[in-house]
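Take a look at this one; I'll ask things after.
All protein chains but one are shown at their positions in the complex.
Let's look at subunit A:
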């Protein structure tokens, strides 16, 4: 087994580092305080091909494999999880899903814009009353001639107020997972509205919205996949999405570690740098080991996807460990920084606030454990 990167992968990582250090890192405090990143960052990410990674060039993508994608996501996650989330959702959850389940016409219609950054997408699964229990979602789509008419609301939707395209999951049949279908809905369709959700603990730079669909009429061709296939599509998207979140969390934890190492070597107490105290070194060592372990779990998922092997359980393991580690690492970083970690002059407080949602969205840590437990035992704890 060879874990070294190719020359091209090193160049990709170097470019991503350079881009993140120049275009993202200097702005994170301002974006966090303003509760909005500068949207120009989306076009810039598109220009260098980052919004098209893993999408073939014939659909406006950049090509590349899932390890390339993870290298990029780690670097963006190191810079700003808000920006990483924009990419994770628009490319990771929606564009990749259109690529896998879409008709040729759907791919031609949406992928070039999403890959260039000319348009953004959001993923409309979660509802006010259904989070982990997504199979029981309440939004409804009713057939009317050649159209579908969709009603319902969606909650905590990343890119919700910015998106041009919403991948909406709605019930077209009976109860449970088999009654759900997926639709590609342009957000400018009459009856589609959104409200910005303010006051988030973290990921403040990101647009998070509540979506309302009031008799939104779309043609039959807007359905992604076949009728009743929606829940399977959502779960397939989330399997890959978990790798994406996990890769971003490796970056976040690395940022926390790097900041802690730097600070520990510069900060003197009792006449010497605090890096010289064993209890500080223990924190740094724990962060480093857990972060490297998270990266290896992420890379395993990427490798399985690229070799077209089953990867769902591996993705749950990576997501569980990488997100919990991101929270721990950011929390430990504040401990290393002491009082200075508690103010936003330094970024570690933001790392913790941003990290905290990672163990919640795209499947909570508890859901990941149940998925891993079901794979181990063959017994489902969901029913």
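Operating definition for what follows: a contact is a pair of C-beta atoms (placed from the backbone, for glycine too) under 8 Å apart; a residue touches a chain by one contact, two chains touch by 3 or more; residues count from 1.
As a working rule, contacts and distances are computed from a predicted model.
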| item | value |
| --- | --- |
| UniProt protein name of the chain not shown, from "NADH-quinone oxidoreductase subunit NuoE", "Probable peptidoglycan glycosyltransferase FtsW", "Electron transfer flavoprotein subunit beta" or "Cell division protein" | "Electron transfer flavoprotein subunit beta" |
| Residue in contact with the excluded chain [from A:5, A:48 or A:261] | A:48 |
| Selected from A:26, A:63, A:128 or A:338 as touching the chain missing from the view | A:63 |
| Interface with the unshown chain - residue positions in subunit A | 7-8, 11-12, 15, 18-19, 47-50, 52-53, 57, 62-64, 68 |
